[in-house]
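Below is a structure I'd like to ask you about.
The complex is shown incomplete by one protein chain, all other protein chains being positioned as in the whole.
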Amino acid sequence: MKIKVGILGATGSVGQRFIQLLEDHPWFEVNYVAASPRSAGKSYQEAVSGRWLMSTPMPDNVKNLIVQDASEIDAAQGKCSIIFSAVNMAKDDIRKLEKAYAKEGFAVLSNNSAHRHTDNVPVLIPEINPDHTEIIHDQRKAYGWDKGLLAVKPNCSVQSYVTPIYALMEQGYKVSEMIVTTLQALSGAGYPGPSSLDMIDNIVPFIGGEEEKSELEPQKILGKVQDGKIVYNQNIKISAHCNRVPVIDGHTACVSMKFADKKPNLEEILDIWKNFKGEPQKMELPMAPLQPIIYEKENDRPQPRKDRNNDKGMAVTVGRLRDGNVFDYRFVGLSHNTIRGAAGGGILNAEYLVKIGLIEI
Amino acid sequence: MKIKVGILGATGSVGQRFIQLLEDHPWFEVNYVAASPRSAGKSYQEAVSGRWLMSTPMPDNVKNLIVQDASEIDAAQGKCSIIFSAVNMAKDDIRKLEKAYAKEGFAVLSNNSAHRHTDNVPVLIPEINPDHTEIIHDQRKAYGWDKGLLAVKPNCSVQSYVTPIYALMEQGYKVSEMIVTTLQALSGAGYPGPSSLDMIDNIVPFIGGEEEKSELEPQKILGKVQDGKIVYNQNIKISAHCNRVPVIDGHTACVSMKFADKKPNLEEILDIWKNFKGEPQKMELPMAPLQPIIYEKENDRPQPRKDRNNDKGMAVTVGRLRDGNVFDYRFVGLSHNTIRGAAGGGILNAEYLVKIGLIEI
Amino acid sequence: MKIKVGILGATGSVGQRFIQLLEDHPWFEVNYVAASPRSAGKSYQEAVSGRWLMSTPMPDNVKNLIVQDASEIDAAQGKCSIIFSAVNMAKDDIRKLEKAYAKEGFAVLSNNSAHRHTDNVPVLIPEINPDHTEIIHDQRKAYGWDKGLLAVKPNCSVQSYVTPIYALMEQGYKVSEMIVTTLQALSGAGYPGPSSLDMIDNIVPFIGGEEEKSELEPQKILGKVQDGKIVYNQNIKISAHCNRVPVIDGHTACVSMKFADKKPNLEEILDIWKNFKGEPQKMELPMAPLQPIIYEKENDRPQPRKDRNNDKGMAVTVGRLRDGNVFDYRFVGLSHNTIRGAAGGGILNAEYLVKIGLIEI
Partner (left out) sequence: MKIKVGILGATGSVGQRFIQLLEDHPWFEVNYVAASPRSAGKSYQEAVSGRWLMSTPMPDNVKNLIVQDASEIDAAQGKCSIIFSAVNMAKDDIRKLEKAYAKEGFAVLSNNSAHRHTDNVPVLIPEINPDHTEIIHDQRKAYGWDKGLLAVKPNCSVQSYVTPIYALMEQGYKVSEMIVTTLQALSGAGYPGPSSLDMIDNIVPFIGGEEEKSELEPQKILGKVQDGKIVYNQNIKISAHCNRVPVIDGHTACVSMKFADKKPNLEEILDIWKNFKGEPQKMELPMAPLQPIIYEKENDRPQPRKDRNNDKGMAVTVGRLRDGNVFDYRFVGLSHNTIRGAAGGGILNAEYLVKIGLIEI
């Protein structure tokens, strides 16, 4: 008996990715799909007709699910206990809607940025900050929720550099400053996203709001739970420059990093990355990569098309570790922005919360 | 009566760009084309047949020039007084060949990296270090050259960030540290260069030798002539990460910069850039852009396809100046790598040397 | 004293191309720009801010023109005598609006498809059917227009194959059947046009409405004026398959053709193409290419990026003429879709009509 899950914004590009990744999931089964009133009442197949973007066919089991109006929470009752949220609405409305679902007892795993800076909502990467989930008890107390909860995953740009950095911090090496330049894939902008007239024989050195997210969210992820709030880690300062490049999937980050005091040598870093394992690995969660960080030795790697699918799109692939000339070290990180950085990350979060019992079945 | 010029490596991609840019040059006229023995003896048209890469047709006046063997310097005698060198040979051989031409009285303007760290050869950007040309007197003395000389232009990656930085240094603001990530065009690799199988839906985070050039050459350009040598400016440290991206022409640089002591405010920087003029502008040299630095206010600029041709491909276009979060400021620079960064830069160098009389006609 | 012209839809991508091509036009000067009510009242610079798509800067002389509401024809009075129409409206509304301008005495040269099958409106390629302009007298009589007139240019896909075919027909060789596959550029779809997510590592084998236009319009262009109507040439049957490919500008057509009876040999065809000249060439109109058809001998040409700009984007470049295996012959044709196939074609039409006196100044 699988756990029933629902998807808000199921007809959009991230919603479709959730449906694709959940097709044969050993624990979860999609049983509720919701979207805007425009799609409500249609079968999923009908609602998405002509807009199915995945490279594998639409799973048979969702074709005939009737799309519900995401704002009518009652329709979800009895249909599922976990809600993956990828709605496209005004931030205020998203905040209210996600809390309303949580109030009704659903475990809400959000893909949206709306609640990323709500101080009792964890921005969860379970290899890094599994302990942040303890804030969920505070959440429930503060909002009077019974079984409901709210957790979010970070912006798709940050996985490429936060996991490698964290692995070093975990071993006591304090990264104090980072300068990061990202080369981000088109799918990060949703569909239709950038015009082909802007992206053939061109790059665009700007993505609205992305640099702020890339600089601020890691401070929360690397922060600490204290008195019912997550306190940001201000000891690490990040400067991000975000570019859009003509790549379908896979965000690349060129990283320079500086340590506060003692620093590991190159060999130690490689060793730390190789041996890094988080809770999802120890628990052998279905969506967890065997190794969160894969190091590629060839000097022209990682490359998006060749490395984004490593370990079903859930591993961060790293390469080109070397001296920094200005900062201590440089490296390149890459992760799949719509799998590890979006739907896959959300599913892994749900798996972790089920495993530790915070999501009750 | 125009000054006759010759091109070594005339059949290659940079050689072709020289021929294209010199088509209607008011001062210069191509009268000597040389390449490898394989092409020698053929008409230029014949030698290049099927490999003309420019987007404008081959100029009529070069079609019937007979290609000479570049190593047979005698063939150039009487045919030209300036030599643009873009040969493709082993570095040692290039060094010897270029000096041999200089010895025979030719003014050699090189596109190659071979002599960039020869201590009495200037790496010339005439808006920045026109005074480095005084080293030519030392050259002539050291090597016993009469009229001959040797000057080189820097690597194609550096124009995008060195000119904007220099404009600030000229006003007394000392840039001490820079972290630069470049997104470099395919044409920088020559033809055929990267495989299309590596550059569609992909980027490559590595270009052999490029980061070293990007870090070291600016120190020479910003250095000083002292006792017959160019002394590198060690007060500025640069860390470069170079990526290849699927763009035909135009190198983009994402720059973070830190000042040694006092720093200008944002408005001052914009003002300095706007008003920056070098010798080529004051002398109104034919190849000089009206303004060496063009600032684009829109937040998603500069973009390679839209800005690389600014002022016939000779201007550096800059945008996104903002606070740096870790370093003082960040900005994006862009320049055309095969015009400003290669053939156009070489022609401008020749114009300057003619104007100040170091090239005697 | 230049002739004043106006542009309807001046802020759109074709409108911008008109403005770019007219920047230094020897006869014409842009003095009236109109668009939707949304842009009306703003300066052109302001109205287009952030959406200027051309690769050369916005001409100074249009920056401060006040954009008018295209539907308020009175505003054009006294400002211009020629109107280039590239509005984006419902077809019925376009038909009415263009006729309304003509009624008020303007010579309307339209880029839109709305009037292409109105039987007294010529679909003009002045190298092919200059005699169709005589229908303008019928137009004026039928609609009671005084100086006004209405002429349109064909769809951007047809120039690549209709001109080469016509050159042969002019010499008495009757093409009876053609099967054409086009590979069309992104700019043909306007901005933003196709999503980059659909056009990287992909082609799309369909363009809405394009095949019908590609099959039917040539029959009108190659038809005859008879009794105040243009009678379609039904003796030539065309089958078109239209693909969208990731190319910025330049439509390619792969053509198979069959002759009704006698057929030229390969050498004759090359000769006919080489010597083909139309009225625009004889009259030396400013926008006319020296040679309407350029034949490229190399077997891998024409290519969009290398050949689209031939003769300022106004020539059709042809290559790969060979036996057809099923039909008589095959060849590849290419033309610049937004210059020869859109704004440039419209300007050439205006030049021709001025020259023959149908547009009175």
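Just so it is clear, A, B and C label the chains in written order, and each chain counts residues from 1 on its own.
The rule is short, and it goes like this: contacts are C-beta pairs under 8 Å (C-beta built on N, C-alpha and C of every residue); 3 or more make two chains touch, one makes a residue touch a chain.
From a predicted model like this one, the values you see are computed outputs, not experimental measurements.
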Among C:36, C:61, C:88 or C:243, which residue is in contact with the omitted chain in the full complex?
-> C:243
Using the touch definition up top, pick the residue from A:298, A:323 or A:360 that touches the left-out chain.
-> A:298
Which residue of C:25, C:147, C:330 or C:355 touches the chain not shown here | C:330
Contacts of chain C with the missing chain: which residues?
-> 177-179, 181, 183, 198, 201-206, 215, 237-241, 243, 245-248, 252, 254, 256, 299-306, 319-320, 324-327, 330, 332
Contact footprint on chain A, counting only the chain that is left out | 50, 55-57, 200-201, 248, 298, 305-306, 309-310
Omitted-chain footprint on chain B covers residues 53, 186-187, 191-201, 246-248
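Note that only the chains that are shown with their structure count from here on.
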Would you mind pulling out the distance in Å between where the CA atoms of chain A average out and where those of chain C do?
-> 49
How far is the middle of chain B from the middle of chain C, if each middle is the mean of its Cα atoms, in Å?
-> 41
Multi-chain touching residues of chain A, meaning two or more other chains, are 198, 201, 246-248
